[in-house]
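Note that one protein chain of the assembly has been removed; the remaining protein chains are unaltered in position.
For clarity, chains are labelled A, B and C in written order, and residue numbers in each chain start from 1.
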Amino acid sequence: MINKADKNITEVLSQIKDGATIMIGGFGTAGQPAELIDALIDLGVKDLVIINNNAGNGDHGLAKLLKTGAVRKIICSFPRQSDSWVFDELYHAGKIELELVPQGNLACRIQAAGMGLGAVYTPTGFGTLLAEGKETRHIDGKDYVLEYPIKADFALIKADKGDRWGNLVYRKSARNFGPIIAMAADVTIAQVSETVDLGALDPEHIITPGIFVQHVVQIEPTHSTTAAST
Amino acid sequence: MINKADKNITEVLSQIKDGATIMIGGFGTAGQPAELIDALIDLGVKDLVIINNNAGNGDHGLAKLLKTGAVRKIICSFPRQSDSWVFDELYHAGKIELELVPQGNLACRIQAAGMGLGAVYTPTGFGTLLAEGKETRHIDGKDYVLEYPIKADFALIKADKGDRWGNLVYRKSARNFGPIIAMAADVTIAQVSETVDLGALDPEHIITPGIFVQHVVQIEPTHSTTAAST
Amino acid sequence: MSHTLLTRDQIAERAAQDIPDGAYVNLGIGLPTKIAKYLPADKDVFLHSENGLLAFGPPPAKGEEDPELINAGKEYVTMLDGGSFFHHGDSFAMMRGGHIDICVLGAFQVAANGDLANWSTGAEGAIPAVGGAMDLAVGAKKVFVMTNHTTKTGEPKIVSELTYPVTGKNCVDRIFTDLCVIDVTVKGLVVTEMVENLSFNDLQAVTGATLIDATK
Partner (left out) sequence: MSHTLLTRDQIAERAAQDIPDGAYVNLGIGLPTKIAKYLPADKDVFLHSENGLLAFGPPPAKGEEDPELINAGKEYVTMLDGGSFFHHGDSFAMMRGGHIDICVLGAFQVAANGDLANWSTGAEGAIPAVGGAMDLAVGAKKVFVMTNHTTKTGEPKIVSELTYPVTGKNCVDRIFTDLCVIDVTVKGLVVTEMVENLSFNDLQAVTGATLIDATK
């Protein structure tokens, strides 16, 4: 009998080692798995490569992880924000490497990894600094840049509800990168606000089928659950 | 005020002209929009290119359309079935052109069109007859075939419920190609078993957002609706 | 009589008039966001946000904010009846796949050929950030730009060639400024409207590219 929700957060995260490549869900703080990130910080691993849309906000979550110096490189689309002072300082001090990827190419390269594609020709970024040195091709009247998949050893995501087979549903705009990074990582760890019985999630409503999820960790919800969703 | 459900089936289909490329949903008969196909037959257009997983079953739906001689070419993955006698006869008589595409490449090329990609490197079919003459590339230890998007002028799909903005939910394994062909056609026409009020579909449960759907046509359900689904 | 510059709200109001009923629209972060409040209530205009929202609505009432219901500008929003949530892959398929009818973007510069610069000034040491701008520039059916006609120091933002790093090539269709409306065409930059009491010559004088007058 498979129970993907049978380990505590520390046990689950202990498989992450120095040098790991980790995708982290969230757009800003919506959908950011804050508790998994805190547990990752406690683990004390180093030399990480992080993939996220942003580069941390304020002093919590991803920003806090960056501040520990555990992250060697970040792949993201929008690091510069009004409250990204932790990243800003590391970047200006030359203490973190940045690979800037247009947001749609970030999504698309993650999807390519999840789908098992070798590479894709994307129109985004053609002729820009972010495509410098990259192979291009003119196809059917339009210009494209060749982009390669982005995979990861781990994905840390935040979902709303999960079951013991790893099926997940999300909440509002916290869904964002969750479903696609779950498909692109060797091991996906989901924190959920509620663990439900098998069969409680309608098969028509499941957003991430359990095949893409290896561990489910229940965290007490901190958001206001005004609108319940299944 | 936008009401995508305000025209009858004949009005909606009358925009389809000779020579159109049409994607048709369905895997076998599950999810096949039989009533839309019947109306297409009544329209009497010719020289069509059809994209579907199969090439018709029995004497109804897609098979019936083929039998009228309206279809110049079919792009599919599995034309040969125990009840595909209509296609078999046309094929052996040289009256229909067949482009055979591995099912996953069919899905993936349709997705590439919907996503706006120029081409993708897919591992499926490498070294086989179905990749003969196609460009290949060795990427990160694995071989891939370059495949181009499949787009269409129209997509005809069957969904379970829809609203006046074109939002759709599907029913069980009738979902199959529906959501991805809706994204790859210029004009998507969905037949639904029930038209519901705006807001009746939970935003978390909508499978095809209305942006991908231009027309919704309500058809009386013929399947047994033992399990209601939203 | 001297002319009056349009306020930011007036530019937004003018741009809103060119958004038809039923349009799927992405409003870029900053100035373009203002357009939302000038969309007439009798039109169904579907606002898309990169982070997985379609048909979102106005900000929530105070106290009703949900940190998990934000737009791409990370502002609190609400959902309209008929709205939907989806993941980033589908969201950018909408953008890159040509499903968004109109996007409205801010600009550092627009060139005579429709090249857009809005993501980086190329300043030494600045942290680069691009977000979804490059996807919108290449993917939306029509790209509108909403901007002041010149910089705060009076430099033209509409130029013959970009000096800032490009976001998207040949992508801009129409420009709404505090002085005029310009269509980017194969013939060049065609001025279709100007604020009152502004002469075409005065407009040309504050523009870094040749304009064609079509206001008469």
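We adopt the following convention: a contact is a pair of C-beta atoms (placed from the backbone, for glycine too) under 8 Å apart; a residue touches a chain by one contact, two chains touch by 3 or more.
Because the structure is a prediction, the values reported are computed rather than measured.
> Can you list the shown chains that the hidden chain touches?
Per the contact definition above, the missing chain touches A, B.
> Of B:79, B:118, B:149 or B:162, which sits in contact with the chain we cannot see?
Answering carefully, the residue with contact to the hidden chain is B:79.
> Thinking of the whole complex, not just what is shown, which of A:24, A:115 or A:150 touches the missing chain?
A:115
> One chain is left out of this view; which of B:9, B:75, B:185 or B:207 touches it in the full complex?
Considering the complete complex, B:207 is the one touching the chain left out.
> Quick one: which of B:67, B:161, B:175 or B:215 touches the chain that's been left out?
Touching the chain that is not displayed is residue B:175.
> Identify the residues of chain A touching the omitted chain, counting contacts across the whole complex.
Contacting residues on chain A, toward the hidden partner: 1-2, 111, 113-117, 163-165, 167, 183, 197-199, 201, 203-204, 206, 209-212.
> What is the set of chain B residues that contact the non-displayed chain in the whole complex?
Its contact residues with the unshown chain are 27-31, 53, 77-81, 84, 87-88, 91-92, 98, 100-105, 107-108, 110-111, 122-130, 170-180, 207, 223-224, 226-227.
Heads up, the rule we're going with is that only the chains that are shown with their structure count from here on.
> When I count C-beta pairs in contact, which pair ends up with more: B-C or A-C?
A-C
> So how far apart, in whole Å, are chain A and chain B when each is placed at the average of its C-alpha atoms?
The separation of the two C-alpha centroids amounts to 32 Å.
> Could you tell me the distance, in whole angstrom, between the mean C-alpha positions of chain B and chain C?
Taking the mean C-alpha position of each chain, the two centres sit 35 Å apart.
> Going through chain C residue by residue, note those that touch at least 2 other chains and give them in order.
79, 85-86, 89, 92, 96, 138-139
> So which bits of chain A are touching at least two other chains?
Chain A, residues with two or more chain partners: 108, 122-123, 170-172.
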